[in-house]
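For this depiction, one protein chain was excluded, whereas all remaining protein chains were kept in their positions.
As written, the chains take the letters A and B, and residue 1 is the first residue of each chain.
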Amino acid sequence: MLKIIIQKELSIYFRNLNSIFLPLVLFFLIISIFPLVLGPEKKLLEKIIPGIIWITTILTTLMSSNNFFKDDFNNGIIEIYLTSDASVELVFFFKIIACWIFTCLPIIIFIPLLSILFDIPFNSAFVIFITLFIGTPILISIGIFGSALTIGLSKNNILAPIIILPFYIPVLIFSASAIDSVSIGLSYEMQIYILLAFLVFILPIMPYLLKYTLRFSINN
Amino acid sequence: MNISKIANLKFFYTRTKNITFFLSVFSFVLFSVGIFWGLFIAPEDYLQGNSYRIIYMHVPAAWLSLQTYIFMAVTGFIALVWKVKIMEIASIQSAPIGALFTIIALVTGMIWGKPTWGTYWVWDARLTSELILLFLYIGVIALYASFKDKRQAVKITSLLAIIGLINIPIIHYSVEWWNTLHQGPTVTKFEKPSAHISMLMPLLYMFFVFNIYFLTVIIKRIRLGIYLREKNSKWMEEYRND
Partner (left out) sequence: MEISVNSATCYKNNVAIFNNINLSLKNGDVALISGANGSGKTTLIKSISGIQNLESGAILLNNIDISHRDSDFVENIIYIGHKNSLNSDMTVHENLVYLMALDSSSKIKDNSRIEKAMNYFDIQKYKDYFVSDLSEGNKKKTSLARLIISDKKIWILDEPLSNLDNFSIEIFIKLIVENQKNNGISILSSHYDISKKISNVKHLEM
């Protein structure tokens, strides 16, 4: 069963390769707009680039998680999930992982390239990489929760981000502070551990929460 | 079981009509006394002068903004777990009240900030947390508003309120932590302008008054919620025709 579920989630993304490339392109497009708006001064960009990377990541994850359940809702597979006696939580778990692999992992992989573009020192780039690696699954999970809350609504494009953005704040604070700390030579382990704690807490709960939420939210 | 639940709504609706009137008058009187006490009787602060007096609005409002969120989440939890309809109504109807308290706390905080910090807004931990709390309230209200089927909507907003309550301490402490990182301890503490007993008493009194006000408004709003939900039912027609 496990194999079939994982296969299905992966193959769906592979059949729409757009879904991998478009978030990545969007990410780079937004990032490259910042120097155009703020001016190419190296000092300024150096200071704010971690923040820019994180804000851009948020935008990208918001967009890709917003319609997470839309297809399943429209073609009625959600109803199968809710009436199935198999452990749907497992399905949701792999759906979250698949969503992360195909929308966030490409961005994370391209961080080295980004660090060349903006001349980010290796230390900082490494911490940006780590915080994104731990932080984005949390953001994706929360975003998917938002999409589950608003699934029954026909016009939910802005509502879900409004609901979930406040929940992003702790992740952002600790990630930004880790990057900040390393750039001024302080230790950043604590922030990483806190992020890890968030991740370990949220990832196992989320599939159950999603199932519970969908039971209410698909009826409207 | 079902009948007793509907009867419960009916019981609440029919019995609270006179109570709300009494409570409204009561909270108005209490509030006037509190304002007089805070503005005229309480002594002047030796550091901040008279400008500190706005804490008699600000601090209770800030407390109540949090307390109302807890109320919303706890009633939401009861509604979801034990399927008590009146708790569903109480949960969603408390959201606008909480948002109002949050706005009062923010506005009074800004007014207090002008003479104290020289600017209406600083990104201090308390104000920032309060602002995020406002966004949390807006999220709940907006979610409720966008559902056509309000009976389903209350279940979903209850769930969101519960998740939000789990998150509030996390958000609060991370914001506080963020604040100490970026500003250091130079900012004067908001809440304790040398807590002399003659200044503290009106504050506690105002906290009590705000609670009474909350009780008044929540009962009125629950009545409104019951009316909106049951306006087509027989007992409501009979009751309103009497």
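Following the convention adopted for this analysis, a contact is a pair of C-beta atoms (placed from the backbone, for glycine too) under 8 Å apart; a residue touches a chain by one contact, two chains touch by 3 or more.
Note that this is a predicted model, so its numbers are computed, not measured.
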Candidate in contact with the missing chain, chosen from A:Asn16, A:Asn157 or A:Ser187: A:Asn16
Full-complex contact with the absent chain, from A:Tyr81, A:Phe118, A:Phe145 or A:Phe167: A:Tyr81
Where the unshown chain meets chain B, residue by residue: 2, 5, 148-152, 155, 228-229, 231-232
Chain not shown, touching residues in chain A: 1, 4-5, 8, 11-12, 15-16, 71, 74-77, 79-86, 88, 91, 215-216, 218-219
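Basically, only the chains that are shown with their structure count from here on.
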Averaged-CA centre spacing for the pair chain B and chain A, given as whole angstrom: 33
Parts of chain A lying in touch with chain B, wherever the complex brings them together: 145, 149-150, 152-153, 155-156, 159, 162-167, 169-170, 173-174, 177, 180, 209, 212-213, 216-217, 219-220
Interface residues, chain B side, partner chain A - complex: 132, 135-136, 138-139, 142-143, 146-149, 152-153, 155-156, 159-160, 163-164, 167, 170-171, 174-175, 177-178, 181
